[in-house]
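Of the protein chains in this complex, one is absent; all others appear in place.
Our next item is chain A:
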Amino acid sequence: MFRNQYDTDVTTWSPAGRLFQVEYAMEAVKQGSAAIGLRSKTHVVLACVNKTNSELSSHQKKIFKVDDHIGVAIAGLTADGRVLSRYMRSECINYGYTYESPLPVGRLVVQLADKAQVCTQRSWKRPYGVGLLVAGLDESGAHLYYNCPSGNYFEYQAFAIGSRSQAAKTYLERKFEKFTGSTRDDLIKDALFAIRETLQGEKLTSSVCTVAVVGVGEAFSILDQATVQGLINEFEISGEEAGGAAAEEAGGAAADQGGAAVEQEAAPMDI
């Protein structure tokens, strides 16, 4: 099922000036379950949707602590994400060893992007199939970056990636202007609201999402399940119980892929 004759390896240009293999890698990010990030002046919050491949299995970890001041949330091939977060950890440790100070977030992001770029220009390599939301704090404040498989990176006030992330993006776009002055707890609240948008009616509980925070005076940490559940209850954002039946249907078979129809064609990226 090749789209055309120009997509058999990464280094082949299409006459229109596109690199299809790289674009396919970008698609892999959209297949993964959603991850979102948002920041204020002092804090960054990451959140993601946990999905399980079967009733019998646990979910895969999608948020990783890189260092005390940096963490990532991933969407796409989890295995690639793990490799990249290991790389980031080692870069942070090395910088810390040499300079005894935390690696500036922007620099780590560029290094990461350069690493991804190399894979788009070597015939014997494959681009990473993962998008990373990098949250971090350094001298210049709180930062949120998005790194994609193409080797591009962008800094955001708030962003969402992965399946059904458009719904979360819409929510964030509506609210982002007030994030700059938000408190830590407000950010978490907005993160949970944004995550709920991607669930399409499925009930938001602490078992379907993970939330992490980093900020001034607070090392990057993943909130434990009880805390998250407490916040969900406090904010009463678990979702409409009324649309239960419909939500059940959507959230059951299709898990959190982009709907049943898409599911059929999509590669099983998160297996």
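Everything below uses one rule, namely that a contact is a pair of C-beta atoms (placed from the backbone, for glycine too) under 8 Å apart; a residue touches a chain by one contact, two chains touch by 3 or more; residues count from 1.
Operating definition for what follows: contacts and distances are computed from a predicted model.
The unshown chain of the complex is recorded in UniProt as "Proteasome subunit beta", chosen from "Gametocyte-specific factor 1 homolog", "Queuine tRNA-ribosyltransferase accessory subunit 2", "Proteasome subunit beta" or "Anaphase-promoting complex subunit 4 WD40 domain-containing protein".
Contact with the chain that does not appear here is found for just one residue of A:101, A:121, A:183 or A:227, A:101.
From the options A:9, A:23 or A:138, the residue with contact to the unseen chain in the full assembly is A:138. One chain is missing from the display, and on chain A it is touched by residues 97-101, 104, 106-107, 110, 138-140.
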